[in-house]
Every structure is written in C-alpha cells, then in structure tokens.
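A single protein chain has been removed from this complex, and every other one stays in its place.
All chains are identified by letter, namely A and B, in their written order; residue positions are counted from 1 within each chain.
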Amino acid sequence: MSALLEIRGLTVGYGWSSPPAVTAVRDVDLTVRAGEVVGVAGESGSGKSTLAFAAIGLLDPPARVLSGSVRFDGTEVTTMSREELRQMHFQSASMVFQASMNVLNPVTRIESQFRDAMAAHGVSSRDEARRRAEEAFDLVKVPRRYLDAYPHQLSGGMRQRAVIALALVMRPKLLVLDEPTTALDVVVERAILQSLNELRGELGFGVIFITHDLSLLVEIADRIAIMYAGRLVEEAPARELYENPKHPYTVALMGAFPPLAGERQRLSGIPGQPPDLRDLPPGCPYAPRCPSFMPGVCDVIDPPEVIIDGSRRVLCHLYGSVEASRD
Amino acid sequence: MNWREIRHNRRAMAGASILAVFFVVAIFAPLLVPYSPTAVRFTPDLPPSGYHWLGTTINGQDIFSQVIWGTRASLFVGFVCATLISLIQLVMGVFAGYVGGLVDTVASAITNVFLVLPALPLLIILAAYLQGGSVFVLIAVIVVTGWAWGAKVLRAQAIALRERPFVQASRVSGESRWHIVLTHIVPNMLGIIVSNFFGAALFAVLAEAGLEFIGLGNINDVTWGTMLYWAQEGNAILLGEWVWLLVPGLCLALVGTSLGLLNFAVDEIANPRLRRES
Partner (left out) sequence: MGRSHAVSEANENGGRVRYLLKRSGALVVTLWIAITVNFVLPRLMPGNPVETMFARYQGKVSPTAMHAMQLDFGLNTKTGELGQYVDYLRNVVSGNLGVSFSYYPARVSTLIGETLPWTLGLVGFATILAFLLGTGLGMFAAWRRGTAGWKRGSIADSGLVPFGLLLGALPSFWISLILLYFVAFRLGWFPVGGGVAAGVGLLTGPGFVSLINHAALPAITLTLISMGLWILLMRNNMLSVLGEDYVKFARSKGLHDRTVAVHYAARNAVLPVFAQLALALGIVVGGQVFIEIVFSYPGIGYLLLNAVENQDYPLIQGIFLIFTVALLLANFLADAFYVLVDPRVRVGARQ
C-alpha cells in the first residue's frame, strides 16, 4: 500500500510576529496509508489538532506552516493554492469536528448543508444530491427524514453521525476526526465507532483519529502516535504500544488507565505541568516531569529519534542513537 | 476589567485623548478665551480674521470665545447626566435584577413603561412643559428619558451573574444584599457598566445640544447648542456665515465620537469575541 498522506519534518507556528511566538508542532513525521487508522493522542496543547489541521491544509491565521512537507496522494499540500485546497476539501480529504451544537448551520435544514457542499464539488443536480445524501445517512444509520430537519432537532449522537455522513458523502480518501466522540456518552460513542469501522472496511478510506483518550485509540487504531508539547514522542502499532510502551510519557499515560479486569492497581497521575509553549526549555520538553530524567543530557540536548524493531519510533535519550534496535 | 488592556486599545486611547483635550479646554476656559464669550460689543457678522479667529455672531459676540466656553456646558451636562443615569441604572437594573422578587417586578414594570415612550419626542415635550430654562431642568429631563434602555441591559447581566457559584456562596454567608451587589456583582460587570456610562454621556451631550438648538434651553447661556440656535435665528445660512454653523457642531461631533470610541472600546474589551488579536 502506498502512502496516502506523508508528513515530513512539519513545523507549525502560531502567532502574528515573525518568527511566531509559539511553535505548536515541531519537526513531526507521520505516514497514513489507505485503509489505515492512525491515532494521535496527547493532552490539550500538545499540538495534535494543529497537526491534523495542517495535514489537510485547514490552518487559519495566525497559525502557519514554518517548514516541512505534507504530501497528500502525491501532491504537496503546503504549497497548494486556495482553489486547489478548496477542491481537495470534502472531495479527497474530509474533516469531522466534534459535533457541538454549533457545528452545523443552525438556520438551514441539514439537506441543504449537504447540497451546498456537493454543489461546490460538481454535483449540481438537486435530485442527485438528495440521493447521495440519503445514501450517506443510510451508511451512518440515521433515518432519512432527518435530512429535512434543522440541526437543533437532532440529539448529540445523531448530529455526530450526520457530520460523519457529510464527511463521507463524496467518498474521500482520507478522513480526519478531531475528538468526534468526546462529548457523547460511552454507549453512543461505541456505536459510532463501530459504524466507522464498518465504513472503513467498505469504503477503504484512511483515518487520522485525534483524541486525548488513549484507551480509545488502543481499541480502534492500527497505529498510535503520541504527542507532547508539539513533538511526536512515540509511534507504534497499537498493540505494541499498549503492551510495551517505550517513551516515559507513554508509560505514564498507560499507568493512568484503570483496567476493567484484573487486580486493583494504584493509579498514578503525572506530576508537574505541561510546558508553556512560548517558553520551551532546551532539550527534551518532557524532561522536567520525567522519572528517567538524565541531567546534563535531557535538559541540554534535543532527544534523538530512535527506530526500534523497524516499525516503532521513540524520541528519547534512553534509547540511544538512531541506529540502536534493541528491545 | 483589565486596565492594561484599555491602555493598549487604540480606539480607547484615541477617544480618551480627544476627550482629555476638551476637558483641558473646559477647565482652563477662562484663561483661554480671548474675549468674554457674552460680550456684545463687537461688530456683528464679521468673517474670521486676526482679531476674531472664527468671526462674530449676529449679536456681535466673538465666536471663538463662545466655542471655547461652550466646552464647559457640554462636558458638564454630559458627565453629570451620565453619572445620574448610571446610578439609576444601578438601582433599577443591577440591584433589582439581583434581588428579584417583588422589587424586580416593580422595577421592571417601571423600566418597561419608560422604554415604551419614544425618547426624543418625550425629551422635547418634557422640556417644553417644564418651560426649559435652567441647565438643571435639562439634566433632569435628559436623565428621565435616557436611563431605561441601559437599565434593561444591566438587569439581564445581573441576573446571569446571580446564578454563578461565587455569588451564591456569598449569599449564604449572610452578607447584606447591597454589599453583595457592590462587591461581587458590579466588579464582574464593570465593563458593561462603564460602556453604558459613555453611551449615556453621548446621549446626554447630543440631547442637550438638540434641545438648546430648538430653543428649549436657556438661550442666553453660551453653549454649542445655543450657538447653533442663534446661528439659525440670525440667518447664518443666508448671510453665508458657515463658520458659525460649522464649528460648534464639529465640536459636538468630536466629543460625541470620542465618547463613542470609549463606549465601543470598553465593550470590545468586555466581550472577548470581538477583540483584536494581540
């Protein structure tokens, strides 16, 4: 499978000054293949959403790409014109936001919100648009009649499904989901994720799934990337990350989940605070909170990216130089 | 309310600067006027010249001196009215909204009655009935017509604040109602109160000038409004004395704009959605 999305060395800044005051994403590499689910986990301010927005060219001022490349289906996104981006959105790559009360236009019916998006991408016949919209609703298991309703008439779960339907109606190749189920209760969340999985099987799109809920990713993602303070600190196949986390931050995150079965464990939070992105200390951003902190190394030198077992990456001094490949 | 933010807001600073200039002129007016503003000893209807920078009126008064002196009336009336209006709004809006119950019902009813009555016609009619005249009548009439709308806005805000946890906590602690209003509610709606204050001042300045223009003020007072009254009485248009027409009104517009800038800027600061990126 060739790569659907290739991000190399991406750095995104945020702010009006030059250079900008905040580096939201720093030197991130990430690859997504067709049909693959890549989860991106991190706390607020880790840069995960910024990464996702940059990946499909949706960055709004004052955020902007400072360096690096994003290749979607072979084409460089960072240098696309506004018109090219506009065409790419919705048709080739779609974004699903958290379906808050306000994510759909409150004063127009849902069908017309399908229709105007489709019209902007070549589907001008009303009947054709209606047909596709109905198909999309069938896919996400929402009754067709809700196409004629206003957004406020749908429950939260249904709205989220409607937003997913909207994102899928032109059969895009890549779906970026930003905290899609955070505001929903677990039962609804489970149902939606299941639908999403089935759809992926049917339609074969690639997925970037952003969330702060690592436990969720462990269940649904093929690979998981962990972000901290704008850097991608670990990436691995989901199972391996769960069973054998390498980066101290990942280890700490894992320790924060209670398992449903098994003995009662001591849960640990992570002491300290995430760093102020305007004022990053030199070296590794996690150093101040890291139990494996090595003075003179971690607070001075940038951590190297180490490849382990061919398919895993860790950004940490503990694992030595780039060529090391021990377990 | 963040004072630092106000200082950095260009619009607020612009408004404050313009206003400051007028204040200085008003305070030092006796020193700044070349002649007495009421003296009628000059040749009437003179065009601007070295002796009379803005010319003279039909009654033989120096226009420049009058313009300077007029600053006092506008600023005085404007800010006195704004203060009185704000006080009334505090009681009828903030206090009533917070307290609720019968007090609020009565206050709301009164507010709504005043809201129903159209402001400017009421202003004219009251001023006429009270046979205009002294500046205190003007102030009274302006305050009576101008308080209602802002009171409604403040009441809504006070009601919203009432439900906040920290307010409820202090209620339980047994503090007196006025104490709670003054120490908890007001500081948290200071932005909108200040913004309203400037809005009221704007209304007052324009209303005063308007009433004086149609002769309902004391036409012997030297204010910008009465200057325009006399300009019209003295056929300034026919005589081509546009300076007499232009300058007093321009001053009104400048003072009004500065008050508007402050009103707008403070509102902007209090409402984060509208802020500029900084």
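In this text, a residue touches a chain if its C-beta (ideal position, glycine included) is under 8 Å from a C-beta of that chain, and two chains touch if they have at least 3 such contacts.
Bear in mind that the values here come from a model prediction, so they are computed numbers and not experimental data.
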item	value
Among A:Ala3, A:Ala21, A:Ala34 or A:Ala120, the residue in touch with the chain that has been omitted	A:Ala120
Absent-chain contact - pick from B:Phe64, B:Phe79, B:Phe95 or B:Phe213	B:Phe213
Which residue of A:Phe72, A:Tyr146, A:Tyr228 or A:Tyr319 touches the chain not shown here	A:Tyr146
Option from B:Val113, B:Ala160 or B:Leu190 whose C-beta touches the chain left out	B:Val113
Absent-chain interface as seen on chain B, which is shown	11, 14, 112-113, 115-122, 124-126, 128-131, 149, 202, 206, 209-210, 213-216, 228, 231-232, 236-238, 240, 242, 245-246, 248-250, 252-257, 259-261, 264, 273-274, 276-277
Where the unshown chain meets chain A, residue by residue	16, 58, 60-62, 64, 85-91, 94-95, 97, 100, 102-108, 116-117, 120-121, 141, 143, 145-146, 149-150, 152-155, 157-158, 163, 166, 188, 191
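Everything that follows uses one rule, which is that only the chains that are shown with their structure count from here on.
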item	value
Cα-centroid distance, chain A relative to chain B, in whole angstrom	54
